[in-house]
Structures are given as C-alpha cells and as structure tokens.
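Below you'll find the structure I mean.
Here the complex is missing a single protein chain, while all its other protein chains stay put.
Labels run A and B following the written order; every chain starts at residue 1.
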Amino acid sequence: MYSEELVVGWACRKVNRPVKWTSDRTEAFLADAHGRDHVAHAEMAMDKNGKFLAMRVNTTANLGAYLSTFATMVPSYLYAFLLAGQYSTPLIYSEVKAVFTNTAPVDAARGAGRPEATFLLERLVDVCAEDMGLDPAEIRRRNFIPVDAFPYQTPVVQCYDSGDYNAALDKALALADYEGFAGRAEEAKSRGKCRGIGLSSYVEACGIAPSAAVGQLGAGVGLWESAQVRFNPTGNVQVFTGTHSHGQGHETTFAQLVTEQLGVPIENIEVIHGDTSKTQFGMGTYGSRSLAVGGVAIAKACEKLIEKGKKIAAHALEAAEGDIEFADGNFAIAGTDKAMNIAEVAFNAYVPHSYPEGLEPGFDENAFFDPMNFSFPAGTHICEVEVDPDTGVVEIVKYSAVDDFGKLINPMIVEGQVHGGIVHGVGQALLEGCQYDSDGQLITASYMDYAMPRADNVPSFDVDYAPTNPPHNPLGVKGCGEAGAIGAPPAVINAISNALGIKHIDMPATPENVWRAAQTATS
Amino acid sequence: MAENGVGASVRRKEDYRFLTGKGSYTDDLNVVGQTHAYFVRSPHAHATINSIDTAAAAAADGVVAVLTGDDLAADGIGPLICGVNVTSDDGEPHRAPVHSALAQGKVNYVGDHVAVVIAETLAEAKDAAEKVEVDYGILPAVTDTATAADDDQQQIHEVAPNNQCYNWPFGDKAAVDAAFESAHKVSSLDLVNNRMVTNPMEPRAAAGEYNSGTEEITLHLTTQNPHVHRLVMSAFNQLAPEHKLRVVGPDVGGGFGVKIFRVLRRVGCRLGLP
Partner (left out) sequence: MNVNGESISGEVEDRMLLVEFLREHLRLTGTHVGCDTSQCGACVVHVNGVSVKSCTTLAVQAEGGDVTTIEGLAINGELHPMQQAFKDNHGLQCGFCTPGMVMSAIDIVNRNGSDVDEATVRKELEGNICRCTGYHNIVKAVHAGAKNMGG
C-alpha cells in the first residue's frame, strides 16, 4: 500500500469533496516500490562427478528507506526457500542481511524473490559446469530431482508437488536445436560475431499460499480464496471472485471453468471482481495464484450448485434425488429422457411455488478454497544470442521456453503470460538498471534514462509445455504469470557469458558493459 | 469438453472494451465536484524537516487544502505497515521504522511525501505545490547496498542500528561447512541482482469520494487486491470502519507486484481478537 492511496482516502473526507490523484511517470519512478537490488556471494561444493553436495549463499538485500508492505518477505522466505531450484542438493545454508538505504522502498516485482534465487543458482550452476568441464545441460541432468522422488522435500522448507525436469530439459534442447549450436557458432564467427547459448532451469512457488504454510511463518490471516456463483432467474450467471484481474484475462478463463462445469454458454457468464461492495472477501491476485486458488474456489461453488440443482430437479421432475444425474448442463432422471436444463432449474429455484419444507429456494452458492500446498511450476528456458564484440550489442536470435504449468485452461492466455514474462526478464538482463547517485538522486527517473524493452529488442519466442499433474490441486493447475521473468535473466546472461567465454557479467548487460567484458576477454 | 471450456483458446471477453477505448481505469473516472491532489515530495534523499510553511500555497488560486503529516497525525491516521515478520539472528523481530504516509520531521528518500495540495484543477495544485516552503536540514545519504550496514555509514533510522533491518540465517551451517571441507571441488560466484522499476504502463492512481450522509468513503485504486486494501486501511490506519469503506479496483493497467498489498501479520491481534 502507498501513502498516496491512504492520503486520498483521508483527504476526501477531510475536505468533503471528491479527490483524484494520478501519478505521472516521474513520480512512478521515484515512489513506486522498486524490485530486486541484491548483492550476493554463492558457493557450491561438488563431488568428483559434479554432483552438488552443499550450497552456501550470503546475500545483502536493499529494502530502501522504509519497509513496504511485503518487503521483509521478498528476500527471505520467497528467496532462500527457492534456492534448491530443480536440484537435489542435500544441504543449503543461506544468510540474508536486509538493509535500509535512502532510496525508494523495495518490494515485490514480478516473481518477487524467486527471480533473485533463480538468477543466483542458475548462474552458479553454469560456473560449476565450466569448473568441472561438463556441458551445462549435463551438469543439470546429473543433479535434477528425479521424477520418482516427488513429492520432494527440499532442505529449504518447500515440498515440491510434482515435476519432470528431464522432460522439460529434453524438449527445450530439441526446440532450441542445442545439437546444432556449434555449427551456428562457427558460422557466426565467420561474420565476426560471438554466438552463445544459455540454459536456465527454474522452479517457482505459486498459488501463494496455503494458510497452514504461512501460519508456520508467523502469519495471522489465511490465504484462501473465495467465490460466489450466482444464477439469475433468467438463467445467466454471475461469478464473483476475490481475485483481481489486471491483464490476466480472468473474465475469460474463469468463465471457461464455469461453462465447462455447468454447461452454461460462455456468453451468459459474467465474471465480477475488484469491488468490495460487490464481491465477497478475497485476497486478490499476486504470486500467480488466481487460477490455482481462486479458480478452485469457483469450481467448488459450481459443485455445490450441481448438488442443489439435483434436489430441485428431483422435486420438479418428481423423482428421487439419487436418480438425478447431471451432465452437459442437464439434470436428468437416470435412464429416462426426462430432464431439465440448468437454466430451467435456476428459474424453478426462484419461483418455488410448491417447495416442500427443507428445500431451500434460490440458486446461488459460495465456496472458499485453501490449498494444501504451494504449486511449483518449473521449466527450462534456452536463450541464444549473438554478440557484436566491436559494439557490445547483444541480439537475442532465438529463445525457447518449455514450462510445466500443469493443466492449461486457456493456452492462448498462458502463452501470452509466458511471452510477457520473458520480456520482463530480458529487460532486466539487457536493459533495465535503476541508478541512484551517491547523493541519493535517482538518475533514471524517466523512459529517456531507464531503458524499457521495446518491440525491436526482442524476437518472437518458441514456447512449449511439459506438464505434470500437481496432486494437491483439484484443477491440476499450477500458475504461469511469473515464469518468464524468473527463467529469462539467467538464460540470457548464461548465453552472453558463453558467447564471450567469460565467467560472469552483471545485469544489465548493456552494450557498454558487454563491450568492456569483450575487450577484457580478448586482451 | 464443453465448447469454450477447459483447454480452449477462447478469445477474451474483456478485449472488446479495451480495443474500443471503453476500458475504465482509475484516471478515467470523473465525478461532479472533483478536486485534484498533487504531492509535495522531498528533493533530498535524507534530511530533517525543520519547518513547513503552507500559508502561501493555501492562499493560491483554486486551492482547497494543503495538508501535512501533522494534520494526518491529528486525525489519528496510522502509519503504513509491513505485513511479514522475519526474526533476526539475535532472536529479535526485524527492525521496523515508523512510516507515516506524510513525513513527520524527516524525509528518507527523494520522492518521499512531505505534503499534499488539493485544488480545483491539477494545474492549480501543481502551481501551489511550488509555494510550499520546506526548510530542510540535509544529511548524508546512504545508497549503496553492499556497504549500507558498514560501521562508518550515516544512520537512517534510530530503531535500526547499522541500517540493518534483519540478518536472517537459514540452514544447518555446521553441516554445510563440513560438506565444503570435504568437497572435491568448490565453485563460487559474486553477483549483483540489479534494481528494477516495475513500470506497469498504467501509473498508479487513487480517486476518493466521501458521502457525508452515509459516512462512507469510496476509494477507487489501482490495486491488485481491494479487500485487503480495505482491511488494512481500516484495521491499521483507522481510515474508516470496514463497513464504511468501499475499495474498488476498476480496470487496472498491469500490476506485476507494484499494486499489490497483502498482510501476513496478526491482524486478529490488532483487532483485539483472540
């Protein structure tokens, strides 16, 4: 929450007039919560086969001038608890020092803690591969949590639900034509370009969070989600969700869930969210949780409607409740052609002229869902770059992503989330760097000074899936909103490091930084 | 599978309104009698506020009110909270400096909120904001992550010695150290995770309206979770009782975490519940 929001709420009463405030972009740069800002040292101990024995990580995290709402959790629970990544490293020790500075508060930013953990781990794994003389794909394979080990308890609290990390890696290697890379590098060299390829195998924790899990961390509220599914007498449906949509397309995805379950045409379903006077209490949308938690609440409300509908249909059709079956939007007496569709049942429920005692009118149900665990999407992203050593310009020539999001409700929307996440991650890797000078003046306070990724900075992407079935989630879904932002930064930096034959380059790998690294590498 | 059901790439129901310019974002809302707020922000990263003189601004054309942290405190509006506890290695909870929505006595970053001007038009609010006289006592600034906790650094908050919020160890250090002792090979890496500005394309906005008849505040916000916003503004900031506060997140132009608000702290305790 922000000062401006509270002040506007207070001021409108104080002056007894409507008050509007809109940030301009410079104010957004100055006073929106910023993201990331870690300095870290990481070490991995290995046996002679490149098997990870233990990891040690020391991190300093900048929280800015004040604690923003989520600030303390991002570099601690959302960071250290993801440091196992996709690997069976048995021992992990992390120390996080969080510090105040005279800069804007730092808080959650797409991925929140998980991109920081993944960048550190996936960069370190590439350094390990180099040190052991192993191919980056091979060292990952040797250390992956095996498919038969799930549910898998990591040494850092999290218990992963499901995963098949080799499957995603294999598919990504094929999609990226990893085998053919050497030939492409050779061809690029003939043009004076350095070509590099980089892998990133990430895990993220979504569906934040089960109340029991956050309760152990000292939480006093639950993190369930709620839904209400209401039929109107004319048979159309209003779905009230406690989640919030700001680009994710819930109005469509949630309607798909309802049309699937209740057989109501999608055009007769309206999803309503984002207003405390319309919707029941909800926790909102963050951490890619809306479908994995909020979607299930909707499904549970639909189940209740079906149960109630059977009672109403039994009464109307003069049959026993146990004889009523529901399929494709119709309540039918089993083995007969006597049936009512769900819209007729809804009308009947609001015109209860001859209801017996005990049969409650109305066709409107609430449900809450509190998941048993986080969900753990995972995947392998592969980035291929061409670096011009004379200018330091990096071109992403190919980007392949294979993710496990569980079941997809709307593949078009999921793919869009992946694209957007990747470019957010590419932005961090190549372009975006928020800079304060030593007096604390923000010197990147506009789009003139802070480089956002634009259409000509990125290619089109190759996206595929290697789904597994998370046993804790009744819909079999995991969450997809942050994967790209988590997977992309190490994939891009691993590719640049590979292209230049260097150990590491810090983000953002701007032309200047890359040019300097290229000069050092060749001198 | 139902037509348009699970697994179908259904074209989005929300697109028509966005594609025809009929989306309704917070800044698109306009109501009769609406005023505009503009914030006076600190130009200094670290400074004491010796005095604020709002007289000239308050007398400027179109100005409805100029409000400061003192006004906020006088009305009993509580500070902004952080919702998650992390226990430091000394067994103490993380250090949490008071964060008033409008600065009280000190500013701690460039852009920190010093006062708000409310005027009939945005241009008048901006013009008047320039007339707010603030006497600052400039202090050295701390900006570097790696050295912020060094002994010779300027202290930012009294409650946080060495500018440290927490030092949080996790894991079996002895066992890990032993594994490193006997390892065949140790690889290591120093790295920086660069600071980002999240930049959803829609800038943040807030539009508040008070109904003196029902004593209800309606607040339209660029929010990712309106109910939790309401809960916290009510329980922690004493803005209004929950049933007299309506929070609406209309169409929101991207979030990515910046417009999020959540609380994991013991709300129940704060409310006096068991």
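The rule we apply is simple: a residue touches a chain if its C-beta (ideal position, glycine included) is under 8 Å from a C-beta of that chain, and two chains touch if they have at least 3 such contacts.
Computed from a predicted model, the values in this text were never measured in an experiment.
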item: Residue among A:Arg17, A:Lys97 or A:His424 that touches the chain left out of view; value: A:His424
item: Touching the absent chain when the full complex is considered, from A:Met412, A:Ile502 or A:Ala521; value: A:Met412
item: Contact footprint on chain A, counting only the chain that is left out; value: 24-26, 246-249, 412-413, 415-416, 418-424, 446-448, 452, 454-456, 458, 460-461, 484
item: Touch list for chain B against the chain that is not drawn; value: 11-12, 14-25, 27-28, 30, 199-203, 251-254, 256
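Everything below uses one rule, namely that only the chains that are shown with their structure count from here on.
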item: Distance between chain centroids, defined by C-alpha means - chain A, chain B (Å); value: 22
